[in-house]
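Entry: chain A
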Amino acid sequence: MTSVSINGVRKSYGPVDVIHGVDIDIEDGEFVVLVGPSGCGKSTLLRMIAGLEEISGGQIRIGQRVVNDVSAKDRDIAMVFQSYALYPHMTVADNMAFSLKLKGLDKTERDARIAKAAEILGLTPMLKRFPKQLSGGQRQRVAMGRAIVRNPQVFLFDEPLSNLDAKLRVEMRSEIKSLQHRLKTTMIYVTHDQIEAMTMADKIVVMRDGKVEQADTPLNLYDKPANKFVAAFIGSPSMNFIEGSVRGSAFVSNDGVTLPLPSATVVSDGQKLTYGIRPEHLALGNGDGIPAVVQLVEPTGAETMVQLRIGSSVVVGVFRDRITAKEGETIHIVPDSSRVHLFGADDLRLA
Partner candidate 1 sequence: QDANQYRDAAVAEAKRIAEGIEPGGYVEVIGQNSGAEGQTLQDVYAAFSEATGIEVRYTGTQDITAIVQSRIQAGNPPNVADIQLGEAIDLAENGQLVDLTAAFGDELTANFGEMLLETASYDGKVFGVYQGMNPFMVWYNPKSYTGPEAPQDWQAIVDWTNEQAKAGNAVWCAAQNAGAGSGFPGAQIVDNIFLKKYGPELYAQWGSGELPWTSEEVKWAFEEFGRVVMQDSHVQGGVIGALSTPISTGYTGLVTDPATCQISLWGAWVPGLIGETAVPGDNIDFFRVPASDPAFYGNELFQSAISVGFTDDAATKAFLQYIASTPAQTYLASLNRWPVANQNVSADVYPSPLLQKIASEYLSGDVQFAAGPNVLNGAATGSAYYKAIVSYMQNPGDLDNILAGIEATTE
Partner candidate 2 sequence: MTDATVQTPATLATTGAGSSQGKWLKWLVHLVVVLFIAFWFMPILALLISSFRPQIDTASSGWWTVFARPVLTADNYLLALDQLRVGASLGTSLAIAIPSTILTVILSMIGAYALVRMKFPGRTALSLLLVALLITPPQITLVPLLRLYNAVGLSGTIPGIWLYQVGFTLPFGIFLLRGFLASIPQELYESAYLDGASELRTFVSIVLPLSRPIMASLGIMAFLWSWNDLLIPLLFMGGSGMSPPITVNLAGLVAQTTQGQGPLMAATFLSVAVPILLIISLQRYFVRGILGGAVKG
């Protein structure tokens, strides 16, 4: 009923094309996360779905209805703006109450819903304040609250948690998920947080320069990125790429380092390839493995990120262990060959 389907949608600002034909199908009750580099058109796409931006080409359907010509207020969509867009002349409570008043809900019902949302968002002591009197994260939570008090057909979230601390973010994440379980509302969610994307999404859509690069379940994206761009984009730190070619059953990088290939690869000898291995799939070897020169060690507490030079390529490894090696020392690493990705000259992943 409230599926959203986007067909060949394009958008240009004057001469600048920012969306070049996007197709996405979102099922009723699905949780879709949009990711992509800054400026790739995520907010623009959300705004077009919401009806705030004229569609330069293509079609957007919500449920059965083509909504290209339906005005924003009739689409029954709640959106959290990246820039919050709070009503500065209303208190926090009034900001949240506004849409409810318009729906004609009575005061008791409104107050109950607002109290509930404020509770979830930790805004209860601030209900009487004006947006100006809030911190950045508090404002963002008000923007969030304004959306969740409603009961819309579709939720659009544009980086709704970007200004929250990690702890709060984890809480909010599970609140949003439980909201979605409860209401079964279709949600489209833009985020830059990998964990958010991976844990919340039913489907992640990876965009780049106004085009969809891949749309799939989180784990499929992680495990089988369609191309180098997606492979690099999903996962942080990014996947390491090493250029080289196949020599027999192993991969030899351009500067002569030999790396293991997954067992069941169908590649022809001599083929030019890009070898991709995620930082978390490098293990420390006990003397064996590939020698790598330590360039930078960054402990994050739980893990340690190490920048290494293998031949002339720089790769990053993330290890659970505390690395004590200093800059310039050589350590040995072992790539998990079952987790290696290979990309052809056209950047596409080899099946």
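Basically, contacts are C-beta pairs under 8 Å (C-beta built on N, C-alpha and C of every residue); 3 or more make two chains touch, one makes a residue touch a chain; residues count from 1.
Per the selection procedure, all candidates are chains of the complex that A comes from, given by their letters.
Predicted model, so just to flag it, every value in this text is computed and none were measured.
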From 1 or 2, the one in contact with chain A within this complex: 2
Of chain A, residues touching candidate 2 in the complex: 51-54, 68-72, 74, 82-84, 86, 88, 131-132, 136, 139
